[in-house]
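Here the complex is missing one protein chain, while the rest keep their positions.
So, subunit A:
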Amino acid sequence: MNLNLDAKKGMTYDAIVVGSGISGGWAAKELTQKGLKVLMLERGPDLKHVTDYTTAMLNPWEFPHRGKIELWAAEEYWANARSGGKPGEDQRHMFTKDVDVPYIEKRPYDWIRGYHLGGRSLMWGRQSYRLNERDFTANLEDGHGTDWPIRYKDLAPWYSYVEKFAGISGNKDGLAVLPDGEFVPPMQMNSVELLAKSGIEKNFKGRHLVIGRPAIISVAQKVHTDGGRASCQFRNLCVRGCPFGAYFSTQSSTLPAAVKTGNLTVITDKIAYQVIYDDQKNKATGVRVIDQNTKQTQDYHAKIIFLNASTLNTAWLMMQSTSKRFPNGLGNDSDQLGRNLMDHHLGAGASGEYEGLQDMYYYGRRGNGIYIPRFANWGDDKRKDFVRGFGYQGRGARRDWVAGASQDGFGPEFKDNLTKPGRWEFSIGGFGETLPDPNNRMRLSDKKDKWGLPIIEFDAAWGENSVGMRKAMMNDAAEMLEASGLKNIKTRNDQDKNPGIGIHEMGSARMGRDPKTSVLNSWNQVWGAKNVFVTDGAAMVSSSCVNPSLTYMALTARAAAHAVGELKRMNL
């Protein structure tokens, strides 16, 4: 695709945005709306809103393998398959074939990618939470990692700004641990979720169960309908792409807004692999790309550059951007580039059954669940075994026919029983904060991919702090379910989950107060290359335990405003 609308032709722009996912889309929207001529570079192919969501309207019986994974798909999407993702015929076209773009695991790492226009904004989990005040001081408090150069109050107005446009559904719960935002109406809980809510809140001081906050417009507001988006239809098939534009993605939200300005050029199939740095001017002058099909290289030039290639690819691109000034990679005076990789560890929690409420059911399919905000090491709840904390995501539902495979019997009665709503089930699983550790890292290996570019080598682990935390994630879940009156409680603490499983890669080019220990300053500018901004997950200084994408949006909008201001003040 080459949307060369009203933008000037040629290879020179005001700004280049590398990447078209959640943060890249925001960078393009903000910069074009402020009048800059912007080039957005995407390494993968075009993926058109609605028309390329090829499976979005198909019924279950229209998939020949009914959700079972063909052997070839499990092989070619091995990281997806290994991490529990399902490269089935309904959704695999949204994911990158792992064999096409290999990586090396010094220690195991599940890297789930979406190399196409829109990136992982098309298949993300959509849960959108603000970091809280203490998330920004956590490193300072316990000494793990370095201090954030910003505080909650610096980002709060930008959270509000992006929430209004993206459309976050949620309830104002009034909890300091999970700050409220600008919400569209919350989704409802079902009967067993309400039961668990009252059981938990009655029995455990300081613990709360709230409805999840997804970037889904439960009820579209004018800002959304103006952009061509409609309210959620409650099909819960988000991962196939939403033909109604009800969840936030680049395609549904930021891209149309940026295109509307007439200032955006989008070029797909170009892998950006170097930022061109001018040793005289002490700033970047452009970006070097290779066409993924023709392998032709090309330079594009701009006054400012936003790197939004996704956490690991942003670091990868910076590591390859060597110059006289930066022999070890752009902005890497601190040797922190590629280090401090973080994710959220998950797979520990509990599930249970409830025998009552047999006369209650629900209508519709909700692409959202419930959320139990962090309570461990918060307020009076002090833990000996670990620092930081975890939140839970979960949901309740009535058991359906899927349970039939593990029940005894077959025949008429067995079949008819499976056509009735079964027992209520309720399950929660923790998302645990990981600590910034310089030994958790990625490097450029000496092996090359099919474009002759260095393959990433992962060398990261969850770390010791997660061991005690995971036990608490499991045990606390069980005690809350038990107190809520659930029975047959089963606990889990899966041991086979590798870093990356959360698909919340963070760190690798952290912000900071000191160029000696960080890669970016408080405005996400690269130390020593102030016209280069990094506003994807790479910038994160700590991981919190909440889903991070909303924070990338807020950081991006904030940095874009600063970039345009600095450009006008002739500081870039």
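In this text, a contact is a pair of C-beta atoms (placed from the backbone, for glycine too) under 8 Å apart; a residue touches a chain by one contact, two chains touch by 3 or more; residues count from 1.
One rule holds in what follows: contacts and distances are computed from a predicted model.
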Just to verify: the chain that's not displayed, which of "Protease 3", "Gluconate 2-dehydrogenase subunit 3 family protein", "Cell envelope biogenesis protein LolA" or "Sugar ABC transporter substrate-binding protein" does UniProt list as its protein name?
"Gluconate 2-dehydrogenase subunit 3 family protein"
Would you indicate which residue among A:K295, A:K420, A:K450 or A:K487 is in contact with the undisplayed chain?
A:K420
Which listed residue (A:P499, A:G512, A:G528 or A:P548) would be found touching the missing chain in the intact complex?
A:P499
Which one touches the absent chain: A:D385, A:E464 or A:D514?
A:E464
So which bits of subunit A touch the chain we can't see?
57, 59-61, 63-72, 74-76, 78, 80-84, 99, 102-108, 187-191, 193-194, 232-236, 345, 358-366, 398, 400-401, 404-405, 408-412, 414-416, 418-422, 439, 459, 461-464, 466-467, 470, 474, 491-499
